[in-house]
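Next up is a structure, given as structure tokens.
Every protein chain of the complex appears in place save one, which is left out.
Residue numbering begins at 1 within each chain, and the chains themselves are lettered A and B in the order written.
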Amino acid sequence: MQSFSIISKIHEGLSQKAYSCKELTQSYLDAIAKENGALNAYTLPTPEKALESARKVDEKLARGETLRPLEGIPLTLKANISTKGIVTDCCSKILSGYTPVYDATVWSILESQNAVLLGKCNMDEFAMGSSCETGCHGPAHNPHDETKVAGGSSGGAASAVAGGVAPYALGSDTGGSIRQPASFCGIVGLKPTYGAVSRYGLIAYASSFDQIGPLALCAEDAARIFDVLAQKDPRDSTSTGKKESALEALKKPLSGRIVGLVPEYFAGLQPDVEKALEEAKRVFESLGCTCKTVSIPEIRYALPVYYILACAEASSNLGRYDGIRYGYKTAHYTGINEMISKTRSEGFGKEVQRRILLGTYVLSAGYYDAYYKKAQLLRRKIQRAFAKAFTQCDFLLAPTVPMTAFPEGFTAQDAVQTYQTDICTVPVNIAGLPAVSVPCGFDADGMPVGMQLIGGSFQEAVLLNAAHQYELAARSQSFRSAGKGVEL
Amino acid sequence: MSRYELVAGLETHVELATKTKIFCGCSTEFGGEPNTHCCPVCIGLPGTLPVLNRKVVEYAVRAGLVTHCEIAGVSKMDRKNYVYPDLPKAYQISQYDMPLCKNGYIDLSNGRRIRILRIHIEEDAGKLVHSRGNTYVDYNRGGVPLIEIVTEPDFRSPEEAREYLERLQFLMRYIGVSDCRMEEGSMRCDVNISVRPAGSEALGTRAEIKNMNSLSFITKAIAYEYDRQCDLLDSGEEVVQETRRYIESDGTTEGMRGKEDAQDYRYFPEPDLVTIRISKEDVEKIRASLPEDPDARAKRWQESFGISEADSAQLLRYRRVADYFDEAAKGLKNAKAAASCILGQMFRRMETEADKEKFETRVSAENLHALLQLLDEGKVRMNLVKSTLEKMLDSGKPASDFLSAQDLEGVSPEELDRLCTQAVEQNPKAVADYLAGKEKAVKSLVGFVMKSTRGRADAQKAEALLIDKIKAQA
Partner (left out) sequence: MVTHEEIRAIANLAKLQVPDEELDGLTEDMNEIIAFADTIASVQVEDEAYEDVNGLSNVLREDVVQPGLSAEEVLQNARDRDENSFVVKKHA
């Protein structure tokens, strides 16, 4: 067994009894023990739980039963995905020690397959951030350079997968929180279409944007995970499931596909990123795709629209943290009102408080029309503009982030400048579309660059097919893969 | 006449009689140990999501139809944000600008029409108990479905408000969407009150009295608040726009100081729920499932059954009773007898309003119908019906268990002839009176025959036979 094995290889190893699930699990637990001090990817390893699942898988193998797609495969879950009996704190002091009494639907699905939970992983507090530095357990570090951020908010998930301490992870993406850290850490991150994967049990940041998705070593793994998770859930009124299997579509040839290039995405890129994207474009052309410029000028409204709507929803979603039913409660107070506001002020970090205040402001009497309502109308405009773009092409190619991973401590200096790094990721969340970030090279310092493939609603199969074909072609064209040599 | 006119509007919360809460599968049962009818959704655990109960939409539409509302083709849920321990999510899922029903009315007996502005659906909050300075929180009520029925400021007297509420209560019970038990809080009221110089069209500054759950409190509170505001204006002071509380002990109201003066609920569309679309066909389906219009039903009873207005009102008051009556009376010549059995003997066995509302009886409508059928056919008389019904109510058995073949056979012509002859022979005075022109004297002879047959004889036939015999004797 080797680290950085893709899921089909692990599945094969287990099925052919090259190693037991216990051995497999133990090797990851050992790696966590060894590496996590440097990565801080995990905030709560769950070795007992993992070995318990591994035992079930080994029993099944001993009985000669076949394994389901993710059975026996270890993973880590972002700290905002509820797991019964396992602390789920969103890396916030206000949820310290909170132990859910129910499972998120995604974890119910995986646990019913005997997936092996290695632990909960690091994130920005309540998924608000682009660097995985705002959580109460300290920053997650980038395995490519530990002085650089892993990205956010699913930084722990990206760091764990890229650092070889988890074969895959589930994160959540509200404005880029899967794709941006995937890009910074050189792995694949899929943000599915809004509604494809159930949000039940995902601790909400912004309900109309949040979506759970995989962070994995390659497009094939992402497809495999997506296929298992994308199910209509009666507990989530906004869930719809998937249209088709992504795994079955992986091998389709790309010739004749039209790749849309949106100039609005290519403004102000770091030169290395621009160069990597230029090369990616050539790889697609070599696969028989045609590149075409498709302008979506409405993208210029995306950032303010996103911050207004997401913060508005967040201000409401985070109202419930009052110290009464769960989580942190202030030690000293007089009366209910003081108890609640003291608890909240002590329990939430600065960035979370800032977003709650902004959200409260844009919803308050007198400002609603100018901000919330206007943003909602622009959201529909952006949605329609994307829909129109997809009448001219099969998918869009864009950078995931205008830059590569920045040094730790950079984000704290200026809120708005930090928000700007989300410029390429948020339009997709606004429009509810699927997008996948795929590694496409490195900058001069050896930090990974990610490209983003964006599709129409429920076009995950098209995107992952393109991503997979790209990976195969790029490797044969001296493409340096993520991590330390993933074998596809 | 007073110099001021009362202008009042009502916002009435009615708890819907669904089995489960509005957004989760928890039971809506009243009472129970604290926090025993709860799940992750209704205690607002992080990550949980609401799913709307189909019955809540259906019940709200029923309520809208019976109050002559327009039903919205497109409707949505919104979040009303405020932080308080009785609200586990810190927002109430309600409806803001797109309610399910709007523009309805209820007509009062004085001919005035109370316009209903809107009816929307929302979730109830949990219960707080303040004791020894501590606050105890129970979420059993949290998430129970409510409709809020908002009127225009159309009330001009406390009596109108009372009649409206009684009518609303009746209608909601009648269509089966709520039991409207004010004492259990399943119907509660907020009143907006202002006064204005008689003849004026402008609206005065209003005060709101919150959360009252008794008809008499509501009427008293309106009357008190009207006087208070008139006095203020008379003495040259101004009415302050504020929320007030009714004080049960002395029938007055007081301002609720210290409550958030400027609430800002920051409504916005609930992103966890999707649009509600109700097609014209859906509305018609629901309309078709409603019971017969209560006014039309009363009229039908009065016209085709000859039931008095007072009796039909009594029968209509409880939906189960009305349905029972219709089933028992169907096809009877003497439907009035069914009404009198129900309102007399059967109601006598039900002590409380709640008993009558439940209308649990051991006699099925079918069995009552069979008994009264015998009356129609002349096989039994009313007094036998009554005594038999008592036995049926005690035992739950059908009439046939208590009536002998002899009872049902009636009296043979020979027997009747013999008894009539006997009556004429033994009552010479009555015979003489009759012959002297006092026609009523024959009634005492009929009574003699009836008594001898324990009521089984046909009084009309007996009377005719008796007259024949008297005339023959003369």
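One rule holds for everything that comes next: contacts are C-beta pairs under 8 Å (C-beta built on N, C-alpha and C of every residue); 3 or more make two chains touch, one makes a residue touch a chain.
The shown structure was predicted, so the numbers you read here are calculated from the model rather than taken from an experiment.
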item	value
Touching residue (missing chain; options A:L215, A:I356, A:A398 or A:I454)	A:I356
Options A:P47, A:P69, A:G241 or A:P304, residue touching the unrepresented chain	A:P304
Touch criterion as defined above, residue of B:Y139, B:F155, B:Y226 or B:W301 at the omitted chain	B:Y139
Listed residues B:K76, B:R173, B:R206 or B:R244, member touching the removed chain	B:K76
For chain A, the residues touching the chain missing from this view	97-99, 101, 194-195, 208, 234, 237-238, 240, 301, 303-305, 307-308, 315, 319, 322-327, 329-337, 339-342, 344-345, 348, 353-354, 356-358, 360-362, 364, 370-371, 374-375, 377-381, 383, 415-416, 419, 432
Residue numbers in chain B that touch the chain omitted from display	18-20, 24-27, 33-40, 42-43, 51-57, 74, 76, 83, 85, 98, 129, 132-139, 264, 266, 269, 271, 273-277
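Following the convention adopted for this analysis, only the chains that are shown with their structure count from here on.
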item	value
Chain centre separation (chain A, chain B; CA means) in Å	56
Contact set on chain B toward chain A in their complex	40, 43-52, 79, 81, 83, 85, 88-91, 135, 137, 264, 266-268, 271-274
Chain B contact footprint on chain A (complex, rising order)	80-82, 88, 90, 95, 98, 100-102, 104, 199-204, 206-208, 234-238, 312-313, 315-316, 319-320, 322, 324-326, 336, 340, 360, 363-365, 368, 372
